[in-house]
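My questions will all concern the structure given below.
Only one protein chain is missing; all other protein chains are in place.
Presenting subunit A:
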Amino acid sequence: MGMYLTTTDDVIRARGILLLGELLTHLASKPLDDATIHSMLAFFTDRLADWKALRGALVGCLALLRRKSSGGVITTNDAKAVAQSYIQNLQVQSLAQHDRKLCFELLECLLQRYPDAVVSLGEDLLYAICEAIDGEKDPHCLMLTFHIVEVAAELFSDDLLANFASDLFEILGCYFPIHFTHSKAEDFDVKRDDLSRALMAAFSSTSLFEPFAIPLLLEKLSSSLQSAKVDSLKYLSHCTVKYGADRIEKHAKAMWSSIKDAIYSSHEPTLSFASESLDGVGFRDNVILTESLNLLDTVFKQNSGLFLSWIIGDEDINLIFKSISSFKTYKEISLQSKQKLHAVGSILSVSAKASPAACNSVMESFFPCLMHPLGLSVGNSTQDCFPNDGNVLRGKLNHGALYLCIELMTACRELMASSEEFKSVAAPANERWYCLLQSYSASLAKALRSTLETSANEDSYETNVYFGVKGLLILGTFSGGSLIISNSIFENILLTFTSIIISEFENTLLWKLALKALVHIGSFIDRFNESEKALSYMDVVIEKIVSLASSHDFSMPFPLKLEAISEIGATGRNYLLKIVQGLEEAVCANLYEVLVHGNPKSAEVVVQLLECYSNKVLPRIHEIGGFEEVLLRFAVNIWNLIEKSVTFSSQVHEKGLLDATMKAMKLAVGSCSVESQNIVFQKAFTVLSLGTYFPLEDAASNIPILLNEFQLTQETSISSSREAWICSLFASVIIAARPQTHIPNVRLVIRLFMTTLLKGNVPAAQALGSMVNKLGLKSNGTEVHGNCTLEEAMDIIFDSKLWSFNDSVTLRSNGGLENGSSIGLTDICRGATNIRSLQVHAIAGLAWIGKGLLMRGHEKVKDITMTFIECLLSNSKLGSFSLEQDYSENSSESVVKYAADAFKILMGDSEDCLSRKLHATIRPLYKQRFYSTIMPILQSLIIKSNSSFSRSILCRACAHIISDTPLIVVLNDAKTVIPILMDGLSILSNDVSDKDIVYSLLLVLSGILTDKNGKTIGQEAVIECAHIIIDHSIILISYPHMMLVRETAIQCLVAMSKLPHARIYPMRREVLQAISRALDDPKRAVRQEAVRCRQAWASTASRSLYF
């Protein structure tokens, strides 16, 4: 292509060279021989002079310079030639942005990959760099520019650089502070922070910049712009590290005063006393403050002697200390002094934290000054530490001094925790700060405790309590065994907190703070392995707290007790163990009380205990792990309890109690391993088979169980309550079982559940569903479940005729019944008997079984759904018939309703059963599959149906399915779904009890309307049905039973206003009228939505108000 590269036509030549360059970029790893590379590079280098075809040359040079070592690289001489040509020919700043970027990339590449070649060029190159980067403005290029400076500064020797330092810095300096106003949309890849960081690296690249940089930064520190301030603080601390102590020393004085100013001015004037800030600084979100403290920390570490002398000699600080005795209570301190006080506190704490030596001097010079206003003396024995000063006795400590004292102690604690040398026990004993603290610790602890005794109506109560708790907390969390704080003091502290927890529950703030402090101490002990303290913690705190649960003292509100228990239990493994045990004992004791003696108070307690157990403690156990035996024991203990209590009192009918027990049982068993579950099963099964009423022998044989009306109606008799408990609990164990767990005697269990299910026992149905969900298939060949496979279970459930009836039950003559005397579950569903409740229960049971099958993707679920549909249809005939006859009786109508609601069970997600937590087998996309098989059937039935009643029932079933299917699937056939959806909305909105399903349907609708992705499919359907949608939404705007329905309806209308103008204009008047009514809605959220909607619709036509 020689001609194209050398032709005199600019455009063609440029294109030709660019093509060659691009080509080389893509051939980066292809081996080329040296001669080719050399001649190519020579060509491109030459071409750099050709400004009209520059881009190609730049791309080519870059490509060659960046070649991987595997494909042949260019020599140093060549690189040097490129650099020379660059210096001679390129006027970077006169080029366009993209070319400039390429130029900088080339330069960067040269500096990074061929340092030998470039260094030899020396001054020329530096000069070229200065020239090139001067006045650059584009953020992308700037990033490169800053980097170039950084690399160059590392590369060249100091002597050489010294001549250029001021020039270079002049160029760089004007970029500081970075002021970046681009909006987010453009320049997506370069952000202000990136630029700022790159510039910081450039600033600190060589210590030669120091005479220029530090004054500039200090000057900008006094700027009023927040970001400039933060940036200069960051830069300063970064540069301090890079430039080295010697160079910084000159500026130290100036830096100190600026830092001091910054800290003084940035402090918030008030301190929050919320319990959240107990372990933190309290004002963490103040960026300037944190940055300036950072900087102080850096400079302090570098040159601590100098700074220390300044801090100790500082007038302001000393002034504060002098005036400290006037700061009696926190509220009396003026805002200004408060600000200063806080600043001093943070300065001192930073300096004390820096090193042990610094800590020594700070503590020595300031700590005694603080002790005096606090009225404390060196107290070695705990007896005489109460000074004569009446202040302390009255529980009034000087708040200013207290604050500083706490800051200092925190600093000491952090110093101790952070420095390695204190891990050995002996070391800190020699330090002076340490002795100082030790000598005061006893009296301090005492004094702090006395602050806690103030009563709540004092005006400085908050401050007192906060400081008191915080001080004690810090004393309690000194690491290093019992060196500073003797064991007795530590135990005293714990005692104080514990007694607060137990007795001061009316004092909310104090109680919360104390609890928080105890939690902190607990987790501190756990983290640092303080064995001695752990012992006392266990003795003092845990024992007391655990005893709370079982105590019969009802003066303390129970929820508070539980909060304390669960919070403290969360701090460490051993404590959790102890607390779980305590809880368990309490649960068992109270449960026994309820079951046998029927103590209603215990019932209340036990429900709360169980809720705490399953909601707070169990998740924590999961987090820590390895608590299996505890869970196992819990489950077995409850079963033991049930076994023990042969007669149940009548009080156990409280619904909440059984539910709570079942939930705890499910969760506990669910997190056990297979082996433990087996043990639980054995235990449970023995209890179950000992049950007195249970016709196990009958069930074992294949004789149909005799049902009679009496047996079915005695659902809540006292004699059966124990059986109901056992059965429900056994069901919950089964629900929680893992698929591999061995369930003893499956056939029998299935029969049992089948029978109880007909009495309306939902857990039994859920257990059946869970069993068919988890049972192994025959084809697996594994005999995991011992003696029963899924097929057998299905046989029992569906095909065997389990029940027979005596004469009092009239069987409906039904073609399906040949035998006439014994029937199965599906027959009952189809209405083989005339007992309504029986049918309803059978339907619910079948629905749960169906759900289990559906989730594992078994094809039998089709039969079940067909049963339901049959149910819907057969009864709808009767339903229309009974509508004419006697509406009040409406027995079959509600049966149909139940059948329709069965679809909700099939599709819905349930917490109680068949969830991931309870080890259900879940086939991916099972909902989608079911939806796509069932919807066409239902749709065709709706079209065929002739009575309004059957139509409404079918719509109801559809509504359940639609609202539980993922939106994407529904969206795909929006066209057919929307009419059904609309029908469903209008039918369901007639009944108050259906408001939840109305809402979830409406959510599907608004999902379809607002969906962005499925625009083509969804939108078409929506446009087609616009009229119906708007009509129905208008009706729902006045839906009286649920605010969310009204709000969502209005949102749907807003979405509709975006449709093509011609389609919606005819409806405009109606909509606006409906909305102006909604403006007067009782709920505020609806009114706000209405305003937006009205605006959206009003502006579809002329903008005026008058329509």
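Everything that follows uses one rule, which is that contacts are C-beta pairs under 8 Å (C-beta built on N, C-alpha and C of every residue); 3 or more make two chains touch, one makes a residue touch a chain; residues count from 1.
Heads up, the rule we're going with is that contacts and distances are computed from a predicted model.
Visitor: Which choice in "DNA sliding clamp PCNA", "MIP18 family-like domain-containing protein", "N(6)-L-threonylcarbamoyladenine synthase" or "Superoxide dismutase" gives the name that UniProt lists for the one chain left out?
Guide: "MIP18 family-like domain-containing protein"
Visitor: Which of these, A:K446, A:R929 or A:R1092, touches the one chain of the complex that we don't see?
Guide: Selected residue, touching the omitted chain: A:R1092.
Visitor: Kindly state which of the options A:I312, A:L641 or A:M1042 is in contact with the chain not pictured.
Guide: Looking across A:I312, A:L641 or A:M1042, the contact with the absent chain belongs to A:M1042.
Visitor: Could you please point out the subunit A residues that touch the chain left off the display?
Guide: 1040-1043, 1076, 1079-1080, 1082-1084, 1087-1088, 1091-1092, 1094-1096, 1098, 1103-1106
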